[in-house]
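Of the protein chains in this complex, one is absent; all others appear in place.
Then we have subunit A:
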Amino acid sequence: MKLKALGALLLSAALVTVAGCGAAQDSKGGSKGQSAGLVTDVGGLNDESFNQNAWAGLQKAGKEMDFNVKALESKRDDEYIPNLTKFAREKRTITWGMGFKIQNALEKVSNQFKDQHFAIVDTDMGGKIPDNVAAVTFKEEEGSFLMGVIAGSMTKTNKVGFIGGITSPLIKKFESGYRAGVKAANPKAEVKVVYAESFTDSAKGRALASSLYNGGTDIIYHAAGGVGKGLFNEVKTRKQGKYWAIGVDMDQSKLAPDHTLSSMVKRVDVAVYDMMKKVKDDKFPGGEQVQIGLKDNGVGYADTTKEHVPAKVLKKVDDFKQQIIDGKIKVPANENELKKFKP
């Protein structure tokens, strides 16, 4: 009895320790009084994705343009407001909020500190962007178009697949761009589209990938966050050189090095760096939505693409890329635009 209770006490100590909190990083610089702060979402600074990329971009900007930069990690949703407030109160030149989860908090804090500048990534704030906030979003459809070109050119079965996360306008951007890309490269190819209705369920991702591959699809692109891990787990078990996966957001080739054709990378670091440049030049785009795409090098394909994609195809991809940059091709970002799209 006594032992049991003691065990329970120890267990509670362990629980309390595990449910822990987060960390701040500092990087010195900035003599002219220009400074920037970055508040992460609950993913934290070492998420190997979004937040980490952004922090890398901000550090680079800090070094090259003499900003004093500092980051604050949020470990819980209720820390967004105190963290943003901390930077705003220090009168930082600009305060970054990472990701759409932080939107509500940023709305409140930016309203309270009207003289301070803020920036948020990956959301247009429902179209109502305050005057002291810049919203940075990506033209995911453009990068996805290139993935479609690769898939359309490489498929042997003329069937390619797409796995989406939760059905939403954001993921539809990926889907539309991808389907347009396939159509442009290979009009005969058919695109099978499925949605997992989750961003975390990797088991579901694997089941969907498996049924797509079994149905004759040989290349699958995903825009489904953690669900995509299931795709890579599935493709790894299949014949190399016949079944392929395409990753998203960052270079995912290390998940299945022999089975990954390419990844659509979102260069959050580039986006952050570019914005800092505007801040430096006193051209802060307050109240505006800044969309960055292929032209700004904000989206693109991963460097490891050349491993498995032949030079001939890569040349075609670069060709399309140039046409998009030149404005000759307008990549559809939703279902309606896709219907009207003619390569």
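Definition applied: contacts are C-beta pairs under 8 Å (C-beta built on N, C-alpha and C of every residue); 3 or more make two chains touch, one makes a residue touch a chain; residues count from 1.
Here is the rule we use: contacts and distances are computed from a predicted model.
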{"item": "Name per UniProt, for the chain absent here [options: \"Glycogen debranching protein GlgX\", \"CO or xanthine dehydrogenase, FAD-binding subunit\", \"ABC transmembrane type-2 domain-containing protein\" or \"Simple sugar transport system permease protein\"]", "value": "\"Simple sugar transport system permease protein\""}
{"item": "Per the touch definition above, residue among A:Lys86, A:Arg206 or A:Lys316 touching the missing chain", "value": "A:Lys86"}
{"item": "Where the missing chain touches subunit A, by residue", "value": "1-2, 4-6, 8-17, 19-24, 26, 42, 72, 76-79, 81-83, 85-86, 89, 101, 104, 112, 166-168, 197, 200"}
